[in-house]
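Below is one structure, written out as structure tokens; comments come after it.
Every protein chain but one is kept in place in this view of the complex.
Presenting chain A:
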């Protein structure tokens, strides 16, 4: 016997829909209309098609940087579905689908992938930041955005997304801790897909869960089945309601899985994951499969609906890609103009020199 005290905090995994599409906890089923349920399914199907298409376009060299999302549709889209349009998303580089369904045009997401400045020019009225490359930098920024809402007494919430690896960063803890002290309306949404590139969760932390890291910041924490759209929606909605009521931030840990590689830059997940594990998640826990069963049993989704959703997604994706490919290429003067509100003299000189060289 030593002096160590065992952590008593309990973080059970919230689940509403089993992998077989059965409701496991009727009391928790969120009050979504049939039309809302169908829309969420369409968003998830769209994202699955987008992922397959983006991987293919990347292999053809028509897209650049891309981080696959298949498997994470429930975690990404059911959480986004719970947001209001005025809520603010701070995404990581994998969280393109949430941005799109929050109003960010798809062709601009393709330009982001291709490395074009217009890919970061979020339209007015769309409340998202460009995808964050520095792991967990968005966590501390989320505190600032949420503080702005609190100071202005707006009923808006800031939500940031990150993976399990990000929870090892100092910025993750610092952000949670600030949010707790200031009690800001923020949601810290961790998509725990079990791996940070090749490094499994057990090598990020000896902690049993990510949700329990909320204890260190004194904030609310919850663990959810990230392959279950109803559960993800319900816990996110609850966190939003709490934030809007002035009750402070929440850390959500969604247990999910990415079916594909970490990014399209040569990662080979078979080097660090077993075939059995990949099969288990892909064939038995796919969020689209369980949601499809649930919707079909309610009589609000059919094979034909799905086929139509797939076709519509393909058309939208093709049109967006066409628009992205016909968009004028980025130029160095655009880069220079974007650096400062008022361009300093040294840069103005370099811009003038460039113009002279080009003429």
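Just a few scattered comments:
In the analysis below, a contact is a pair of C-beta atoms (placed from the backbone, for glycine too) under 8 Å apart; a residue touches a chain by one contact, two chains touch by 3 or more; residues count from 1.
Everything below uses one rule, namely that contacts and distances are computed from a predicted model.
The chain not displayed here is annotated in its UniProt record as "2-oxoisovalerate dehydrogenase", chosen from "Electron transfer flavoprotein subunit beta", "Cytochrome d ubiquinol oxidase subunit II", "Energy-coupling factor transporter transmembrane protein EcfT" or "2-oxoisovalerate dehydrogenase".
Here one chain is not drawn; of A:117, A:215, A:278 or A:351, the residue touching it is A:117.
Only one residue from A:55, A:148, A:310 or A:354 touches the chain missing from this view: A:148.
From the options A:41, A:74, A:137 or A:232, the residue with contact to the unseen chain in the full assembly is A:137. Of the listed residues A:60, A:270 or A:346, the one in contact with the hidden chain in the full complex is A:346.
Contact with the omitted chain, checked across A:245, A:335 or A:352, is made by A:335. Residue-level contact of chain A with the missing chain is found at 90, 117-118, 120-122, 124, 129-130, 134, 137, 139-149, 151, 158, 170-171, 174-175, 177-178, 181, 334-335, 337-342, 344-347.
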